[in-house]
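Here the complex is missing one protein chain, while the rest keep their positions.
The chains carry the letters A and B, assigned in the order they are written, with residues numbered from 1 in each.
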Amino acid sequence: MSMFADYDQIMERIATQRLWDFPGGVHPVERKSLSNQESIARLPLPELVHIPVKQHIGVNGEIIVNVGDKVLRGQPLSSSDNAFSVPVHASVSGEIIAIDEHVAAHPSGLKELTISIRSDGQDTPFNYEPLSDYSTRSKAEIISAICKAGISGMGGAGFPTHLKSNNVKPIEFLIINGIECEPYITADDRLMREHAWQIRQGIDILNHLLQPKQVLVAVEDNKPEALKTLSIACQQEDHYQVVSVPTKYPAGGEKQLIQVLTSREVPSDGLPVDVGCLMYNVGTCYAIADAVIEGKPLIERVVTVTGEALAKPRNVWARIGTPVKDLLTFAEYDPNKQSYPRIIMGGPMMGFTLSSVQVPVVKITNCLLVPAHKELPLVEDERACIRCSACADACPVSLLPQQMFWHSKAKEYEKAQEYNLFDCIECGACAYVCPSEIPLVHYYRKAKADIRQQQIEKEKAEKARIRFEARKARLQREKEEREEKHRKAAEARKQAMNKDGGVAQDKIAAALERAKAKKAAAQAKAQTSPDEAKKQAQSVPAASATIVTSQDDKQAKVAAAIARAKAKKQERAKQQESAPASQETSAKKVDKPSNE
Amino acid sequence: MTLTLIAILVVSAIALIFGALLGYASIRFKVKSDPLVEQIDNILPQTQCGQCGYPGCRPYAEAIANGDEINKCPPGGEATIKQLADLMGKEPKPLDAAHGVEDIKKVAFIREDECIGCTKCIQACPVDAILGAAKQMHTVIIDECTGCDLCVDPCPVDCIDMVPLNDKSENWQWDFTQVPRSDENLGDIPVRQLQ
Partner (left out) sequence: MSKLKVASSPHHHNQRDTGQVMRLVAYACIPGIMLQTWYFGVGVLIQIALCMLTAIVTEALIVELRKKNTERVIKDSSAALAGLLLGICLPPLAPWWIAVIGSFFAIAIVKQAYGGLGFNMFNPAMAAYVMLLISFPVQMTSWLPPISLAELNFSILDAIYTVFTGFTIDGYSIEQLRVGADGVSMATPLDHVKTSLVEGYTVQEALQTPIMSGAWGLGWAQIAIAYLVGGIALIKLNVINWHIPGSMILAAMLTALILHLADSSQYASPAFHFLNGSLVIGAFFIATDPVSAATTNKGRLIFGASIGVWIIIIRTWGSYPDAVAFAVILMNMAVPLIDYYTRPRTYGHKLKTSAINNSEDD
C-alpha cells in the first residue's frame, strides 16, 4: 500500500475537499431531471409476480414451497442452505401457481427457475421477527438476519450482503455509495432525499458490525438535495462524513469510487477489503435497516421508470417479481414515440435490452429506460477503427480498448488477456466515445464469455481424459484379472488331475529319479576320470552360483578343486587334448539338476 | 592474391564466430517443452468419440504428431483446428467433412422407462459416464458425458437420445441473434390499448 495515501492523508484531503481523480471517464448528458422531480410513487399491487430463485451472484437457495401453497407477503420461498445462496421471499400474498422456467432479467432472454405467485389482493403480511436492540446482539446474529432477509448488493452487482459483511480484516473506510453516476437513473437520489434517516440506520448497523475507523458517504455533486438530507441525517456521528464527489461517469464504480476517495487501487486479483475499504450501496443500507430493525425481508425496491417514450416518467416502489409491463403501464408508455420498441433494464451505459415485457423486476433492477425515437439512437454498423485512442483516453481503468478490440475480434484471446481484458469493468465509456461507433464492450463481453467457455471445456476435456484413461486402465486390469483367473483355474485343474490319477505323479517321480541318477553319474565320472574332471572344472565358474546352494554341490566343488589340480598336472604332461563341445555338455550336466 | 586470402579468412572467421554463437545460443536458450503428443492431446476436446477414425483422442494426437491431418476432429471444430495449426506451424484448414460436421454441444439421455438394462451402452461409453447394472435401468451422468454419440448405436431398444445442452444465462455467449423473442411482442401488453 506504499504507493497509496495513508489514513491521515486521506482524511486531510477529504476535509479540504481535495479528492483524487480516476483516469478517463466521460460526461454523458444526465437526463436525471426527467424522473427525479416527483416523489417515489407506489405501484398498484401486481396481479402476478414472477420471483426468480436466484437474483444474486452465487447459487440457488433450496425451494421450500410447492405449487398450490398459499403464501403471505414476506414469507420465505427458499432457504439459504449454503453461504453462497440468498433466500427469496413472496412479495405479495397469494397462491403459488408455478415453479417453472420463466424469462429472466438477463440480456440473453433465456429462462430461469422462477416461482410465480398469483396475488390474492389482500397483501397479508407474514409474521416478521425483528432483532430487538441489535447493538446488544452478536455479529453472527445480525449477519444471519441480513442473510434471512435475502439482501444482495442493490447497486447492480448483486453480491450477497451477508458474505460481504462477514468480514474479519480491519477496515479503515466503510464507504456508502450514493453516487448513481449513470445517466437517467434517480432511484438512489430519491431514496436518499426521502429516506435519509433509514439509510442512516442501515449505516449504523454496518458501523456496529464492521467497526470502521471512518464512514464515508459519497454522493455526486449533481445531487445537492440528497447531499443535504444525508448530511443532516449523519451529522451527529463524528466519524460519519458525507463527501461530495465531482460528477463524472463512472465515479460510482466500486473501484473508481475507492480511487477517488482514497487514491487506493483494489488489486486486480483482490477485493476492496485488501485496501482497507468496504462499500455498500445506499439502497442496500435501506434494506439492511428494514431487515434488522423490522425483520422485513427484501421484497420491494425503488425503480426509476424513465425515458421520453413514457408520459409519466418517475420513481416507483415496485415489488420484486413485478412484470416490467406493469411498470410501463403505470408510467403510461406510449409506443408511438418509439420507431421500434426497445426497453432497457438499467441505465443507458450498462443496462441491457429486454426481449420480453414479462421480465420481472429483481433485486438489482434500478431502472427501466424506455427511450423515444431519437433519444438514444441505435448505432448503425460499426466503421473501421481509426486508431484515434479516444477509447483509451476515456477508459477509467487505463486499459487499451483499441488493442483489446483488435485481439478480441480476431479471437486472439491470449493477447487480449495480455492487455488485461478481464480488468475491464464494462462501463461502456470507450464505446460511448468511439467515433467509429464500434460496440467495443460487446466485443469484450463476447471474448470474456468465450474464454470462460473455453476454460470450462478445457476442464471438462481434462476430466474426460482422466476418465477415459481410468477406463482404459480398468479394462486392462480386468483383462489381466481374467487371465490370472484362467491361469488359476488351469492350475486347479492340474491339481485335481494329480489327486485322482497316480500315473502322472509316477511319471514326475520317475523323471526326478532319472535326473538324480544322471547327477550322481556325473559326479562319479568327475571323481574317476581326470579328463572329464578337467572339463567339468573349466565349467565351474559358470555353474558356481548354483553350486554353492546345496550340500552336494559343496562336495562337487571340492571334487572340482581336486580335479583342477590334477588336471593342471596332467596338462603339463600332455600339452594338448581339449574338446570345447564336450565342455559345454558337461556344464549342462552340472547345471540342470541343480536348477530343477 | 593476398586480398582473396584475407577475404576467405575474414569470411571463415565470421562464419566460425556466428556458428559458435548459434551453437551457444541453442544450448543456453534451449526451450524444454512437453512432448508433442502431450501438447496435441491437451488441445483435443477429449470426447473420445472416435470420429477422427482413431480409437480416442490420444491415438489421434499420436497420429497428428506423425503427420496426419489436423482437421479431422468435429467436436473440437474450428477452434481446435486453429490451435493445432498454431502448434504444428501448419495452415489452418476447414474441417474435413468426411469425419462429420461441427455441431452444438449435446449429451446422451436415456429414456429410462424403455431401458432394458442390457449394459451395452455402459460398455460403449469411453468415459464411464453411464451408471447402471445388468437388468437394472441405466442413466447418464450429464456432467461427465462428452456427447460422443458412441452409446447410441449399441442400444438394442433405441432408448438413447442425444439432446442439446440447455443454454444457461451464466454462460451465454452474447449472441443477440439467438435471443428468443418471437412470441413476445408489445402488442400483447395492455399499454397498447391505452390509446
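In the analysis below, a residue touches a chain if its C-beta (ideal position, glycine included) is under 8 Å from a C-beta of that chain, and two chains touch if they have at least 3 such contacts.
Bear in mind the structure is a predicted one, so any value in this text is a computation, not a measurement.
Annotation: of A:69, A:123, A:225 or A:265, A:265 touches the absent chain (contact as defined above).
Interface note for the absent chain: among A:169, A:387, A:493 or A:514, the touching residue is A:387. The residue touching the chain not shown here, chosen from A:233, A:433, A:447 or A:522, is A:433. When the whole complex is considered, the residue among A:342, A:363, A:448 or A:465 that touches the unshown chain is A:342.
Per the touch definition above, the residue from A:350, A:372 or A:515 contacting the chain not shown is A:350. Across the interface with the omitted chain, chain B contributes residues 174, 176, 179, 181-182, 184-187. Think of the hidden chain as still there; on chain A it touches residues 3, 22-23, 26, 28, 107, 109, 183, 255, 259, 265-268, 270, 340-344, 346, 348-357, 369, 371, 376-379, 383-389, 392-393, 396-400, 402, 419-420, 423, 426, 428, 431-437, 439, 441-442, 445.
Keep this in mind: only the chains that are shown with their structure count from here on.
Centroids built from CA atoms put chain B at 23 Å from chain A. Against chain B, the residues of chain A that register as touching in their complex are 103-104, 106-110, 112, 325, 328-329, 332-336, 341, 355-358, 411, 442, 445-446, 449-450, 452-454, 456-457, 460-465, 467-468, 470-471, 474. Contacts from chain B toward chain A in the complex involve residues 41, 44-48, 56-58, 79, 82, 126-129, 144, 146, 167-169, 171-176, 178-181, 184-186, 188-192, 194-195.
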